[in-house]
Structures are given as structure tokens and as C-alpha cells.
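Missing here is one protein chain; the remaining ones are kept as they sit in the complex.
Presenting chain A:
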Amino acid sequence: MYEWKNSTGRLSTPAVQTPARLGVAAEGPGIIYPSGTTFPKESARGRGNFSEVPGFLAQKMQMFQKANSVPIHLKGGPLDKVLFGATLVMCTVGLTGCLSFFYDMSFPKKSD
């Protein structure tokens, strides 16, 4: 939208209004599109629109961001506890096995 400006003697777009209050964004003149202009839709490629997080991924994000003070290695559910327990048991048995082996090897047996 253009208007005649006496000061410049020319047609020009309206000046941006200086806002009365601090922090208010000045709004420029809106873009006037010619009638019949078509706008492209968000393009979907492959498995869909990638500007959105898929539902199954959003669910995971929510689960792991719950403020429940559970540490990350246990935050995924009961299977985490099972795996952690199994690892702990194996390490305990293994550590004992190592120490027992060191003790064994420290006293060589005499073979007659």
C-alpha cells in the first residue's frame, strides 16, 4: 500500500509506527500478495514431515525427561533393573573368581 508523501514528493510505503511502550515490537506494513497466489505446503518426504518429532520418539523423550530422580541407567523401566542386576552379579562372581585364582597361583602345588 503506497501513499503520497509531501515531505519527499514521492509515493512510498507507510513509515513503521514507533511503539509507545518499550518492548513492543513495531509492526511493519503487511505483505500484499497478488490474488491467486498459492502457498506451498510443508513438504513430506520419506516417512513424513521431519519438522515434527514422530509419536513413538516423543513418548520416549517424555519418559526419560520425567522428573522422578531415577538415574539414567534405570530410567527405562524394569528391564533396566534386570540387566543391571545381571551385570552386577557377573562382576561380583568374576571378581571373586579373579581373587581366588590369584590366591591359587600364589601357592604352586608340588607334583610328585
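Just a few scattered comments:
Convention: a residue touches a chain if its C-beta (ideal position, glycine included) is under 8 Å from a C-beta of that chain, and two chains touch if they have at least 3 such contacts; residues count from 1.
The rule is short, and it goes like this: contacts and distances are computed from a predicted model.
Only one of "Cytochrome c oxidase subunit 3", "adenine phosphoribosyltransferase", "TAF9 factor" or "NADH-ubiquinone oxidoreductase chain 6" fits the UniProt record of the hidden chain, and that name is "Cytochrome c oxidase subunit 3".
Residues 45-47, 50, 53-54, 56-57, 60-61, 63-65, 71-73, 75-76, 83-84, 86-88, 90-91, 93-95, 97-98, 101-102, 105 are the ones on chain A that touch the missing chain.
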